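Yeah, one chain of the complex is gone here, protein chain that is, but the others are all in their spots.
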Amino acid sequence: MKTFTATIRDTLAAELRRDPNVFLIGEDIGAYGGAFGVTRGLISEFGPNRIRDTPISEQALIGTAIGAAAAGLRPVAEIMFMDFITLAVDQLTNLAAKLHYIYKLPCPIVVRTPAGGGRGYGATHSQTLERLFTGTPGLHIAAPSTAADASALLQSAIRGATPVIFIEHKLLYPLRWEIGLTLPPPLPFGHANITHSGNNVTVVAWSYMAHLALTAANQLAAEGIGVEVVDLRTLAPLDEETITAAVRKTGRLLIVEEGPKTGGFAGEIAARIFETSYDYLEAPLRRLAGPDTPVPASRTLEAACIPTVETIANAIRELASL
Amino acid sequence: MKTFTATIRDTLAAELRRDPNVFLIGEDIGAYGGAFGVTRGLISEFGPNRIRDTPISEQALIGTAIGAAAAGLRPVAEIMFMDFITLAVDQLTNLAAKLHYIYKLPCPIVVRTPAGGGRGYGATHSQTLERLFTGTPGLHIAAPSTAADASALLQSAIRGATPVIFIEHKLLYPLRWEIGLTLPPPLPFGHANITHSGNNVTVVAWSYMAHLALTAANQLAAEGIGVEVVDLRTLAPLDEETITAAVRKTGRLLIVEEGPKTGGFAGEIAARIFETSYDYLEAPLRRLAGPDTPVPASRTLEAACIPTVETIANAIRELASL
Amino acid sequence: MTFHSDFDCYGRMVLIRRFEEAVERLFSEGRITGTAHVCIGQEAIAVGMAAAMQPNDAFTSTHRGHGHFLAMGGDPGRMMAEMFGKATGYAYGRAGSQMMSDLSLGFYGANGITAGSMGLACGLALQAQYHNTGRVVVCTIGDGASNEGMFHESLNLAALWHLPLVVVCENNGYAMSTPLSVGLANQSIAARAAAYGITGTAVDGNSLSAVRDAVSLALTQARSGKGLQLVECHTYRLSGHSKGDKREYRSPAEEAAAWENEPLARLAAELEKQYPDAPGRIAQLNQQAAETIAAAIEFAVSSPDPDPSTVCDDLFAPHLPTA
Partner (left out) sequence: MTFHSDFDCYGRMVLIRRFEEAVERLFSEGRITGTAHVCIGQEAIAVGMAAAMQPNDAFTSTHRGHGHFLAMGGDPGRMMAEMFGKATGYAYGRAGSQMMSDLSLGFYGANGITAGSMGLACGLALQAQYHNTGRVVVCTIGDGASNEGMFHESLNLAALWHLPLVVVCENNGYAMSTPLSVGLANQSIAARAAAYGITGTAVDGNSLSAVRDAVSLALTQARSGKGLQLVECHTYRLSGHSKGDKREYRSPAEEAAAWENEPLARLAAELEKQYPDAPGRIAQLNQQAAETIAAAIEFAVSSPDPDPSTVCDDLFAPHLPTA
């Protein structure tokens, strides 16, 4: 049994060993091991040249990663909390995402970043901000919900040629999974996973919400409600085919998203289903997401902002009964 | 007949005259009058204290506007091209949008910014980036399509207590409308406008696309296709009621968006209609938007990236015939 | 708040120390959660700044803001309640440790984004200048924050516009685990002032009087129209960056040496040298601080949780009166 944290660390170590062009860059990733300990210990094996602590300079950190990638290195950058990626939106939007289209340069950067609430960190340390990037052509986005997927996708991301935003949910870090002695093989982006099979309601989710959806599906199986859980694994590219098949199978769709409902990625998925599978729906689609508000620090208030196994299960029950 | 540009200028002048706490802040807005000439001439009436040229420092410019607003002033900031607002995403997301919710401070800032393609400016000067903000609770977003609406909404924005992203499409600037001697009264946010009435297909659009949709609707009237055009005017708050009524009226919906289709705001609208008006739809909803690619500079290529009256009309015809 | 004597200052400093110690203890006991950055060892800067300020002046803080807030007059009970996420907290539990504020005290808030309040501070100062209110804004940042682009943009703009702004850098030697030498190409932050055509000052940040004098002078200059001032205060962050910090990036010897120079004991020693009755007064202030903190915790613990149904309230400010 290995934690999500340790699995990512082992994957980074394996990639660092495999390819001398791979290096890590970020704030306090060396001796400190990163705010969540993901890179802990790596500096003793790989040294400060490959585990590069930067000043608190998110723009330059990401810009430097982009330039290094354009010249042939394979940087894996860490943004300490996804909330701070707001400071690098320019470099990611106006440079990384356009580097190949306009300049014909490769841009194999991976930007790892912890996202999400549930730890009482407050409004500027708890956001899920994939919405800042899902509308930017030229970026890939991974949001795994298990350690194995995280490892497999991270390997792909590092070995690819495309800028990747790699979202690690904070609540996944301490969770444990059975991971064999060898890491899983790389998993190409764009392949969703059916983590639970059922005939009544399809649930589409990603990152920590996919984990909760699976738990809810297991619970509901006992009640005789069959839930098809589609764990997206990557948001860009999006595996529309798998989603569509799952929706057509059950005729009912719930999309679960951690962030505020308005303007989230669930809307995109809903629109695509609307466009492609309108005739297959037997009930109105539903989005379960956070309210349109910042994430407050107090545990009581924070809990009111994030879908839980219970609210997911309730939403599924409701949909199933329509 | 007055241009969009002149109408905004006159509105700014009127607000500057009305309230000594109103001031403008931005790059080259003084003697130069802004990249699109919107503020041309204002410095001679109001002086450099109220028409404040800043260094090229988008973060500090927006941060300063936020602080001034928190202390009681009413800054109207200009970001020269919306593409550069990427540099201020942190200040807008992590500070402005949360200032009242967390700190109980008012934040009456208006961030005016020219958006959109059609002028051959290339990939970093042609984007429509409302998608960076539509998912951020705490911000208001205006995207008018006529001079009168721009004036009315700008007045509301300046007099309000909330941070506003105010999108001015570059192709609207030179267009002319009949504007009376006095400016229109302020228009509260959250009220869409039915700019064309029809029974066959509803088109929802905003900013320049609402302008094009209206033209298409007028053309199609001659062909006997009745188009209900909903010009959103503001994206946040969103007038869901008017959209819903229009969709229920025609049973068919086309959403037109200038930016890339994936991850745009059209998805949000589609999801809401799905949730609220599923039973009223007689045909699958359609989104007409740009392809998932940066906006190239060449006119030939750029034209392939942005909906036109023709592509809008075709999409309506298709929907009407389903 | 007003400080009438160095004993008043000592009283607040020891209150800050006890508050932070309580925060560390409550975290380790699992009674409060989330995050917090304590300022043990930096109390002289917080109180020195506050003692130099005038009642109408404004202050912007950092992620490490408890000491600043207390020095500006923040109520330990409401602060503690905020740490506990209670309805009686400064932001009804919304802010937590990193985003507390009280405008009635001129305390425009802590900020979870490194250097994130520098633009805010410029704007507050611009309003003061615009309406010629005589207010000066004090903006605190850390040494690590001085590497953010916002530092550069704000200082350039504030210097250009002669804003009534005093930027105080609490140089505590580290940004999280990153020592100065890894974060700053030129380790003097005061030296960065020259890039903006102003003179920076560096002082001993563990000396209450040195901080107070330097900030007083800076405030006077700023208030008289001389514009932006930059004061660097050398200090040491005696605790970890935040609760999870094992401090493996520095040696116990280094920490022990820093403890020898900590500001609270230093001030006590100075007072004892100057005033014969100091020991008694200090003992009393220590006692008061302990009681205040105990009461603050009691207040927090006995306060109700916020009502989850209020979570969407107040997103937008109500309409403001206009001219």
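Chains: A, B and C, in written order; residue numbering restarts at 1 for each.
One rule holds for everything that comes next: contacts are C-beta pairs under 8 Å (C-beta built on N, C-alpha and C of every residue); 3 or more make two chains touch, one makes a residue touch a chain.
Keep in mind the model is a prediction, meaning the values are calculated, not measured.
Participant: Looking at the whole complex, which of C:55, C:197, C:225 or C:280 touches the chain that is not displayed?
Facilitator: Answering carefully, the residue with contact to the hidden chain is C:197.
Participant: Give the residue, chosen from B:59, B:113, B:155 or B:202, that touches the chain omitted from the document.
Facilitator: For the chain that is not drawn, the touching residue is B:59.
Participant: For a quick check of understanding: of C:50, C:70 or C:150, which residue touches the chain that isn't displayed?
Facilitator: Candidates C:50, C:70 or C:150; residue touching the omitted chain: C:150.
Participant: Write down which of B:10, B:28 or B:318 is the residue touching the left-out chain.
Facilitator: B:28
Participant: Go through chain A and note every residue touching the omitted chain.
Facilitator: Given the touch definition above, chain A has residues 18-21, 23, 49, 54-55, 57, 59-75, 90-91, 94-95, 98, 100-108, 137-138, 140, 159-162 touching the missing chain.
Participant: Where does chain C touch the missing chain, residue by residue?
Facilitator: 147-153, 155-157, 159-160, 182-187, 191-192, 194-198
Participant: Go through chain B and note every residue touching the omitted chain.
Facilitator: That gives, for chain B, the contact residues 27-28, 30-32, 35, 37, 53, 55-60, 83-84, 87, 119-125, 291-294, 296-301, 303-305.
Simple rule for what comes next: only the chains that are shown with their structure count from here on.
Participant: Compared with chain B, which chain's mean CA position is the farthest off?
Facilitator: So the chain farthest away from chain B turns out to be C.
Participant: Cα centroid separation between chain A and chain C, in whole Å?
Facilitator: 35
Participant: In whole angstrom, how far does the Cα centroid of chain B sit from the Cα centroid of chain C?
Facilitator: Centres of chain B and chain C (C-alpha means) sit 40 Å apart.
Participant: Between chain A and chain B, what distance separates the C-alpha centroids? Give it in angstrom.
Facilitator: 30
Participant: If a residue has to touch 2 or more other chains to count, which residues of chain C qualify?
Facilitator: Those would be 94-95, 99, 111-113, 116, 149, 315.
Participant: In chain B, which residues are in touch with two or more of the other chains?
Facilitator: 90, 94, 98, 101-102, 137-138
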